[in-house]
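Have a look at the structure that comes next, please.
A single protein chain has been omitted; all remaining protein chains appear in their positions.
On to subunit A.
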Amino acid sequence: MSTVTELLQQVVEGVGSGAVYASLALALVLIHRFTGIVNFAQGELAMISTYVAWQLVASGMSFWLALPVTLAVSFAGGMLIERLVIRPVQNAPELTMVIVTVGLFIFVNAMAGLIWSFTVKDFPQPFPDGGIDLAGVRVDWSTLGIIAVVAVVMGLLYLLFQHTSVGLVMRAVACNPASARLSGIRVGRVLMLGWGLAATVGAVSGVLVAPLLFLEPNMMGGVLIYAFAAATLGGFDSPVGAVVGGLLVGVAETLAGAYVDVIGADLKVGVPLVTILAVLLVRPQGLFGRAAVERA
């Protein structure tokens, strides 16, 4: 295998894992746009959604039937969490909201352990084995499937936000909640909807990553850090940025692990740390984000 094909192979694998980071980053960005907070529990919500899918499949349901059910459950769960946990601290200082989502993180993580125990579970691979060969670069069906699913989710979100009346209302709330409320929009409901959507998108990332990582309560911890890096890189208020950021972080991580000896497989988790630090120091608004202008 020539050096170039090897490099391309690594890039393809990077894009595959990057697509998963992108979908979780998308969930983070959605919530950040609507409520202005970074949801530290996003990964754990995705993890528990994945457990729901696993439970359904384990009880005999086919994967492609279990998926929509899981997404619906996640949607309802996200709405419920917004109403019960986030709404009461909506106007509290940032510190309080961070602590509440960290509390949610710990709680959800432990609940999954309580219900399904901490033993690793095998998650069914929804995509067929094997792959196709593109000029010596092998692309697995699973990688292609992940990319396709994330692209579909992106497309649906785009259609929702740009071409439906619900999307218009949601954009209005994200843009200016007070003004939206004055024009008769039920802001609370829209926020619930936003959290529901984010939980659904997060659930997609959990289901996609579970066959690769094996299912256990701490599965999403690492993915979350990458998603943070992706969202920071793309800009916390840009959905497009989240996807581009996710792909870039995925490729960077794979390449750094493969070609930089000092990093290797074990220190790959340093890549998101460096990414976050570098972006925040050089271009805090991210690649696609708008710089926040603040009146003190």
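What we mean here is this: contacts are C-beta pairs under 8 Å (C-beta built on N, C-alpha and C of every residue); 3 or more make two chains touch, one makes a residue touch a chain; residues count from 1.
Basically, contacts and distances are computed from a predicted model.
Chemist: Select, from "Branched-chain amino acid ABC transporter permease", "Chitobiase/beta-hexosaminidase-like protein", "L-arabinose transport ATP-binding protein AraG" or "Cytochrome bc1 complex cytochrome b subunit", the UniProt-recorded name of the complex's unshown chain.
Modeler: So, among "Branched-chain amino acid ABC transporter permease", "Chitobiase/beta-hexosaminidase-like protein", "L-arabinose transport ATP-binding protein AraG" or "Cytochrome bc1 complex cytochrome b subunit", the name matching the hidden chain's UniProt entry is "Branched-chain amino acid ABC transporter permease".
Chemist: One chain is left out of this view; which of A:V102, A:I132, A:L182 or A:V260 touches it in the full complex?
Modeler: A:V102
Chemist: Among A:L7, A:A58, A:A72 or A:V85, choose the residue that contacts the chain missing from this document, as touch is defined above.
Modeler: Of the listed residues, the one touching the omitted chain is A:V85.
Chemist: Need a quick check: the contact residues on subunit A for the chain that isn't drawn.
Modeler: 36-38, 40, 85, 88-89, 91-96, 98-100, 102-114, 118, 176-178, 217, 221-222, 225, 228-229, 232, 266-267, 269-270, 272-273, 276-277, 280-281, 284, 294-296
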